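I'd like to ask some things about the structure below.
Note that one protein chain is taken out, while the other chains of the complex remain in position.
A and B are the chain letters, set down in written order, and residue numbers restart from 1 in every chain.
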Amino acid sequence: MNKPEILPQQRRENPDPEEGRTPIPWLVLALALALAAFGVVYISRSNLDAPAIWGDGRSAAELAGDKPAAGAKVDGGAIFTSMCAACHQPTGLGLPGVFPPLAGSEWVLGKPDTLAAILLHGINGSIEVKGTAYQGAMPAFGGSLGDAEIAAVLTHIRSTWGNAASPIDAAAVAAARARLADRKQPFSGGAELAALP
Amino acid sequence: MHSETRLIFGGLTTLAVATAALVVLPYLTVRDTPPVAGLKPYTSAQLRGRTQYIQHGCMYCHSQQPRAQAFAPDARRAWGRATVAGDYAYDDPPLLGTMRTGPDLMNIGVRQPSDQWHLGHLYQPRAYAPGSIMPAYPFLFEVRDKAEAGETVVTLPPDFTPKGKVVVARPEALDLVSYLKSLDRSYPVVDAASVN
Partner (left out) sequence: MNTLSILMSAFVLSLVGLGFFIWSQRSRLLSRSADGSEVIFARGEIGHPETLTPDRSLKAGAGTVDSQELLDRAAADASTAAVVFFFYCCAFVWLLVASAAGLTASIKLHAPDWLVSEAWLSFGRIRTLHLNAVAYGWAPMAGLGTALFIIPRLLKTELVGGRYALLGGALWNAALVAGLGSLAYGVSDGMEWLEIPWQIDILFVAGGALVGLPLILTLLRRKVAHLYVSVWYMGCALFWFPVLFFVANVPGLHRGVEAATMNWWFGHNVLGLFYTPLALASIYYFLPKLIGRPIQSYNLSLVGFWGLAFFYGQVGGHHLVGGPVPAWLVTLSIVQSMMMILPVVAFTVNQHLTLKGHLGALRHSPTLQFICLGGLMYTASSVQGSFEALRSVNVITHFTHYTVAHAHLGLYGFVTMVFFGAIYFVVPRVTGRDWPWPRLISLHFWLAATGIAIYFVSLTIGGWLQGSAMLDESRGFMESVRITLPYLQGRSVGGALMVLSHVVFAAHFVRLLIGGAGRTDQSSTRLSAPGAI
C-alpha cells in the first residue's frame, strides 16, 4: 500500500474511538423492567372489543348516526353555529351584498311556513331583504336536517339578535315538508316565496 | 459485535416485525373494507376536485377524521360522527391529515352546502371568516370586465370585489367546490335498531 499523504488535520486528531466495558447500571435494568410491566398492564387494560374496522375507540351508539332521538332537546344555537354562521355570520348580520342579514329580516320574522320552506328547499334567485336585493344562493337543508332540528334553528333565529317572533315547532316543519313534497328545485327568489300560501 | 451477518439479520428482523404489525396486518384486515352503505362513489368532477385538494395541499391544515365522542368533542363541533374504515373505501389515497390549523372537513358538504360561500371563501377567506389564516387562492379565479355566458360569477362583499370587474371561477375552483360539497359521512354505519 502506498503511504497516503497525511494532512495536519488528521495528524492532530485523536485515534478512532473504542468501547469500554462498563456494565449496565442496575437503574437502567430496573427501568427496563418497569417499562415492560407498564406495557403489559397498558395492553391488557386497553379496550379492544369493537371491530377493528371501526377504528380507535368507537362505540356502536355513535356510529348509528347522529339523528337525535325522538323527544330529545335539540340545540338550535349549536346548529346555527355549525351550519349557518359561516354565511349569515354569528352576529346574524350577514355579509353586505352577499349573504342577507337574519337580524330584523322580514323573511325570518314573517310567516313560519315560508321560512320553513326556505330551509327545506333553498333559494336560487333574487330576493330582497330589508330593502336590499341579494342574488340568493341558499342551499336546501331538507335532506340533512330533520324536522325537529329545522324547528330548533328557526326558533333560534327568530328569538336572537333582537328578533322576537313566535317559536316554530317540529309539527309545523313536518307539515311544510309534506305540503312541498313534490318540489325538486330551490325557490327561484323572493317573488315565488311571497306567492306561497 | 463481530458479525455483520448477525447485525444485518437482526436489523431486518426488527423491521419485519414492525412491518408485519403496521403494514401487513392492516393490509390483510382493513385494506379492502367495503364501502359503508350510504357512501357514494365520487363523480368525475369530484375526483378532479380531489386532485386539486391534493395539489394545493389542503390536507396539511385540514383533517378528514372526526374522533370518537368518548375521546374528543369533534362531533359536538358539528364535524360529524367518528369515521370508520369503510368511509374511506373510495379515497385513494386517504387524506386523514395531521393538523387542524383549519377545521375538520370530513362533513363540510353537510354543514356548508353553498357553492357561493365556498367559491368566495377560496377567493378570499377573510371576506367570509374574519381572522381566518387560510391562504387566498386567487389563481383559481379570473378577474375580468364581464363574464361570458355559462360562467360562474363569484359574488363578493363590496370591499373585496375588484372595482368595475367581475370574479369568475375557473374550472379548477368549481371542481374543488364540487369535491368539498361531496364530503358527507352523515349516514349511519350501524343499524340504530341493533344498538339497543
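Here is the rule we use: contacts are C-beta pairs under 8 Å (C-beta built on N, C-alpha and C of every residue); 3 or more make two chains touch, one makes a residue touch a chain.
Source: prediction; values computed, not measured.
> One chain isn't shown here. Among B:A82, B:I108 or B:L180, which residue touches it?
Answering carefully, the residue with contact to the hidden chain is B:A82.
> Name, in rising order, the residues on chain A that touch the hidden chain in the full complex.
1, 3-26, 28-29, 31-32, 35-36, 38-40, 42-44, 46-48, 50, 52-57, 81, 90
> In the full complex, which bits of chain B touch the chain not displayed? Write them out.
The missing chain touches chain B at positions 1-2, 4, 6-8, 10-15, 17-23, 25-27, 29-33, 54-61, 63, 65, 67-68, 71-73, 76-77, 82-85, 87-89, 91-103, 125-126, 129, 131-139.
Note that in this section only the chains that are shown with their structure count from here on.
> If you average the CA atoms of chain A and of chain B, how many Å lie between those two points?
Those two chain centres are 13 Å apart.
> In the complex formed with chain B, which residues of chain A make contact?
Its residues touching chain B are 52-66, 78-79, 81-83, 86-87, 95-99, 135, 137-141, 144.
> Any idea which chain B residues touch chain A in the complex?
29-30, 33, 67-71, 75-78, 80-86, 110-117, 120-121, 127-129, 155-158, 161, 184, 186-192, 194-195
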